[in-house]
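Dropping the structure in here first, questions after.
What you see is the complex with one protein chain gone and the rest in place.
Per-chain numbering from 1; labels A, B and C assigned in written order.
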Amino acid sequence: MADTAVHSDAHIEHAGHHTSTGLSNNKLAMWMFLGSECLLFGGLISTYMLYRGRHSANLGPDQVWDIPFTSSSSFVLLMSSLTMVLAVSSANRDDDRNTKVWLSVTALLGALFVAGQVYEFTSFYREGLGFTTSLFSSSFYTLTGFHGVHVSVGIIMLMSLVGMISKNKVVGDKKEVVELFGLYWHFVDVVWILIFTLVYLIPA
Amino acid sequence: MSHSEDHDRTMSPLTTTTSRLGRMGRRTTLTAIAVTLGSAVLAGCATNAPQDTWKPAGENAQKIQNLQWPVFLTAGVVGVIVMAAIGIIVLRFRDKGQPIPEQTHGKAWLEYMFIAIPAVILAAIAIPTVGLVMALNSTDDTECIINVTGQQWWWEYDYEVSADGTICGFAPSAVEASPIITSGQVVIPANTKVLLRGTSRDVIHSYWIPRLNGKRDMVPGRVHFLRLESDTPGIYAGQCTEFCGLSHANMRMETVVLESGDFQKWLDNELEPYSAPAAGTLAAEGEATFVAQCSRCHQVNGLLDPNKGTLVVSYPDQFVYSGASPNLTNLMGRNTFAGASWDLLTPECRADVWDATPEEFGAKYLAGVTPECLNEIDLREWLRNAPAKKPMYADPTMLDETDGKTRGMPYLGLSEDQIDQLIAYLLERK
Amino acid sequence: MAIIERPSEEVALAPSSVPEVATPSTSYGIFRRPVETTGWKSWLFTIDHKKLGIMYGVVAMFFFIVGGIEALLIRLQLAGPNGTVLSADKYNQMFTMHATTMVFLFVMPMAAAFANYFVPLQIGARDVAFPRINAFGFWAFCFGGIFLNTSWFLGGAADGGWFMYAPNSSVAFSPSNGVDFWGLGLQITGIASLTGAINLIVTVINMRAPGMSLMKMPIFTWMVVVVQFLLLFAMPVITVALFMLMFQRSFDATFFSVEAGADPLLWQHLFWIFGHPEVYIIVLPSFGIVSEILPVFSKKPLFGYPLVVFSGAAIGFVGWGVWAHHMFASGLGPISVAAFSVATMAIAIPTGVKIVNWTMTMWGGKIKFTVPMLYAVGVIVQFTIGGLSGVTHSVAPSDTQQTDTYYIVAHFHYVIFGGAVLGLFAGFYYWWPKMFGKMLSERLGRWNFWLTIIGMNLTFGPMHVVGLQGQPRRMYVWTENRAGEGFFNIGFWNLVASIGSFVLALGVLTFLINVVISHRKGTAKAPLDPWDARSLEWITTSPPKEHNFDRIPTVGHLDEFFHRKYEDRGSGDHHEFHQVATGEEVVANEEAHAESHIHLPSPSYWPILLALSLPIMGYGIIFNLFLLFGGAVLALVSLYGWGLEPHTAGDDEFDPPTGAALEVAAHG
Partner (left out) sequence: MFTTGSKLLLGATVSALVGTLLYGLLVGGIMGTVGLVSLTVGLACVAGINISTRDANVAAEDAVTTSGLAASTLRPNASIWPLAFGVAAAVIVLGLVVHAVVVIIGIVLMLVSGLEWLLQSWSEGASSDRSHNREVRSRLAYTAEMPVAAAIGLGLIVFAFSRVMLGVATKSATIVAFAVVGSIVLLGGALISRSRGLSTPRMFGIFSVAGVVLLGGGAVMGLQGERDIEAHHTTAHYAELDECGTEEISADEHASQTVAGKASSAAEVILDDSGLFYELPGINQKRTGSIQLPRSSANNILFRNETNTPRRFIAELAEIEGSPARLCTALVEEGGVQLLTIHYPVPSFDPVVEESGGYALVVAGVDDRIEVVVP
């Protein structure tokens, strides 16, 4: 909720109010929100770690993982962080054109990642691992699904941001809005790195 | 200066009302002190509350008692000191027109002292606490293992037969040992370290006999342990303390402690082969009714189908969601039913057993339920319509989620004749 | 005179009958921002933290009454053996909803009401950092609460106890939709809490008046910040747990299915990692209120202010490490039990520091026992009892005898009612003149206080006895067989508790009567500084203007207002305070130096629309997925409408330019 609201609800910057810390309200709020998100993913990851071995006669993680594939999709997501950095730096140079280009590329790479996840889920399902098959599968799909939803929401926001920049509809400081989107996007990437390491790379 | 005078004038109505208030405050503070002290002292002297947590009758409960007394006392003393301080403040520092006090923000040494004092008190409490936690959880010296399984809303016990063919160290006199299954009341030998290995079939329940030990949750899929031990024969009451659904209030249990001789008798009685009722009696009709109406869920060990001559085995799993129903082999050997919610004994007979001295208790308990002592009122109500007496999810509209299986005993639509027969039959189950 | 940019209240009308070409600034009626400053629309679409604070208070008070009626029904049922007032099913719903209502729909939002109203005032800000998020938070809470309570009419409320232990919360064991309503309702109010937390943290960190360092911040604001951090980190944990519960119930996931090898203790851990901080979330705001009131009526600063601040923060911090003390009986293993037992004892230290510092604040003071002060002292006394009974079950072996009995019920009611609710009442009486410009009657207030105190001790005091006599909680009936005899039999004290609950109800009723009487026409306006207060919220009119302060005050001291009124005429170590100004004069001085041209954020439709989408989605998940889709579309549209709307309305939406105020109908 807050992530979308945050960028729009800038508190009266044009009136020249300075803040006690010097940080803008929006940025502080985004950091707080991301702090809260850490606990959300913390809870999901803990659940997964508790249940990853609970699949007695059913399929286990090591039987379905396709590490090379997931590595390449993780790499794509990481690259999107790079393009997000380029977008932020273009925005800082007031280069609307390249900001839009890099935001679009970021969104595209993110969409590819989500597509990869959809593919992965489909193939796991075909292999016999449904959402309700075992505790392991329930907690795995929930964890990665939550992450996928975060990425998807991010992509929709990125695409809308491109549209808003084109139509000159951005409310508040454009540079800061792009930067805030960047923060969110990097957070989602970092969480994925954590998930990739804990869920895929460390054997059960 | 004129400002402050003005100010005082505007505040004066408040000042006069507050002095009256001060007197009231003093009175209640004193009352509060008296009530706190009084309840702390008197809480120990209740009579005959069967679940009194301050009347230990077993080793572990006694250990807990030894630890909690000083803690309650310390808490009480600290409470009195705080109340006294408030009392003094109310008396001494009311606004009597004194000058504005010094605007002091605190004194460091005082503050450190007030951190140090509670820290020392708590450390003094913490050390024996940790020791006792460890002691209460040590189970190495177990002499008798009883498995206990919670189910909505009763407890099932089965006695483990050890490798040498004994149960709790007692060898059955006549027959080979086999697991004894009972419910509602668990019978344990006195002076024996009994270990309950508990689990649950559906939701979390909690096993608690306050006079013997603290409580322990029994969680489905897990096995938890609870030590019971007592050197005094008698009945010790308890109750499920983890909210477990509709009839949580009706999930009770009793632990019966018997001297070793009495326990041997009880054991032999439990393992006695099935004795069919004499042909032609009301009880024999009851047997047929039982097989027709009850045996789908309720097991009576050794019962043969009067028509087919085969062993009757109940399959409660097919009818009851949680998967089991109380074993009725020796129903009248225990004196409660329906999750120890109701007595099988009339109030007078019950009082006779419960109030018996430790020496007399064994004989009185082993007498079981005699026809004169049978509490027919509750038993009949139960047989007529069980869900009406004890709320259960036997409501047919609620069965979708459980594949049509009932939770608890359903309404069976028994006729009064059938009930008469069943009671006659059940009276012989001991 | 300050110029406040707010849309005009005047309806724009054509000045003459000469037809004119419609001009852009006045053309259309749709999705023009709401402009009303009076009437119901001004409340519905407001983003003013003060109006929102009042609305939080009113709605929370409503739920307090609902929860109170539930409590009275519970006590009626338990007044005698084998009670028949409620069926087992209704009783289970009653205690579940009583706890849920009181915790999530009364104490938390009532604290939010005070936080909303007074944090910006206490730190010298014009509003919170994100006024529209603030409005959204209120509406989400309001709709969430209504959503939760509609379950009563749609097949029955939740019946699993407020901590809803798995697997008793699974569909098989709780087949009605009650648990779904409960889970989704808490998600909705959780979103409200989370947004509120972010908002208030940013407000306090970023928007303090010049000169107000963190250690000069009023103690109430400090406690609110600690609470918001607790919310920020506790809410996502319960969110995860509730999602798993929802997946379990609605989509057959296996998180709590034992047959699939699940561990039901997972729910308990997740719930209490949230639930224990929740206890402090409930009680710390009241500690803040008490810490504000005691210095005012003792005419002394708070004793050991830094220590009170740090102990509040320490309680918040250590509060994360003690969750498993709710699970001493659930089979954690001795090592964990011992560790959590000791950690729990450790948290008694900062709590004790607060009690001691409050006592020392009064010591040597010049104390006026007004109603707020009575309540504050009431908190110290009653909370001490609750705190000390807490120490008795931090001792884990002792706790195994007491947990899930009425002794625990007594304990947490002394903590929550004695600590939190009495503190909130102290706040009502203390801040009422500030919020509404009317004094509550002191005479009725004392009736209110004594009825409440006597009522609560009659209700919850006997529960100690009943619990130690072995009566478990959450039982719809108790039987005489287990009640015992003599003075301490369970029956007698159950009856006393039931009588006490009605005395308590009478106390609350007195408060409501007091409110009504004080607001009758013709009652005198409250003086500007009735209590000789000490903090910033009093350096403005009562009730405060829409923009809070004519001039943002510059802060030099903790207790700034006091230091503006009193001057130290002593020398060296000798201090002697003399009044140099009245509160009225201080405020008048501020008004004389009013700032001009103050921008205030404008009202908006979007927060309430977005909040409305949440319960629609909730009903959708329970009943019909099409409704879920509709709610999601509403949410999406609201979010974007919100995102595209400037926080302050454009110039064309302020006072219409003269001569061009003609509106022309649109025809498509």
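Simple rule for what comes next: a residue touches a chain if its C-beta (ideal position, glycine included) is under 8 Å from a C-beta of that chain, and two chains touch if they have at least 3 such contacts.
What you see is a predicted model, and the numbers here were worked out from it, not measured in a lab.
**Q** Taking the complete complex into account, which shown chains does the hidden chain touch?
**A** Missing chain, whole complex, touching shown chains: A, B, C.
**Q** Which is it among A:Leu109, A:Leu143, A:Val178 or A:Val191 that touches the chain not included here?
**A** A:Leu109
**Q** Quick one: say which of B:Lys55, B:Arg94 or B:Arg201 touches the chain that got left out.
**A** B:Arg201
**Q** Using the definition of touch stated at the top, determine which of B:Pro179, B:Pro371 or B:Pro396 touches the missing chain.
**A** Of the listed residues, the one touching the omitted chain is B:Pro179.
**Q** Give me the chain A residues in contact with the hidden chain, please.
**A** Contacting residues on chain A, toward the hidden partner: 49-64, 66, 68-69, 72-73, 75-76, 79, 83, 86, 90, 97-98, 101-102, 104-105, 107-109, 111-112, 114-116, 118-119, 122-123, 126-129, 152, 155-157, 159-160, 163-164, 167, 169, 203-204.
**Q** Where does chain C touch the missing chain, residue by residue?
**A** Touch with the absent chain occurs at residues 11-14, 17, 19-24, 27-31, 154-155, 258-261, 263, 331, 333, 616, 619, 623-624, 626-627, 630, 636-637, 639-641, 644, 662-668.
**Q** So which bits of chain B touch the chain we can't see?
**A** Touching the chain left out of view, chain B contributes residues 139-140, 142, 145, 147, 149, 156, 158, 160-161, 163, 178-179, 181, 195, 197, 199-201, 219-223, 225, 299, 310-311, 313, 315-317, 322-324.
Criterion: only the chains that are shown with their structure count from here on.
**Q** Taking chains as nodes and touches as edges, what kind of graph is this: line, ring, star, complete or other?
**A** Its topology is that of a line.
**Q** Whole-Å distance, chain B centre to chain C centre, using C-alpha means?
**A** Between these chains, centre-to-centre, one finds 37 Å.
**Q** Chain A to chain C: how many Å between their CA centres?
**A** Those two chain centres are 32 Å apart.
**Q** Where the centres are mean C-alpha positions, what is the separation of chain A from chain B, in Å?
**A** One centre to the other, that is 51 Å.
**Q** Which residues, counting only chain A, touch chain C once they are in their complex?
**A** Contacts found on chain A: 1-2, 4-12, 14-15, 17, 19-21, 23, 25, 28-29, 32-33, 35-40, 42-44, 47, 50-51, 54-56, 131-132, 134-135, 138-139, 142, 160, 164, 169, 171-172.
**Q** Okay, in this complex, where on chain C does chain B touch?
**A** 87-89, 92, 159-161, 165, 167-168, 171-175, 258, 261-265, 298-305, 307, 329-331, 333-334, 337-338, 341-342, 345-346, 348-349, 352-353, 355-357, 359-360, 362-370, 374, 377, 380-381, 384-385, 388-389, 391-392, 395-405, 442-443, 446, 450, 453, 457, 461, 464-465, 468-478, 481-490, 527, 532, 566, 568, 575-582, 585
**Q** Which chain B residues qualify as touching chain C in the complex?
**A** 1, 3-4, 6-7, 10-11, 14-15, 17-18, 21-22, 24-25, 28-29, 32, 35-36, 39, 42-43, 45-54, 61, 63-64, 67-68, 71-72, 74-76, 78-79, 82-83, 85-86, 89-90, 93-95, 98-106, 110-111, 114-115, 118-119, 122, 125-126, 129-130, 132-134, 136-137, 152, 202-204, 206, 208, 210, 213-217, 219-222, 224, 237, 239-250, 252, 321, 343, 391, 393, 398, 400-402
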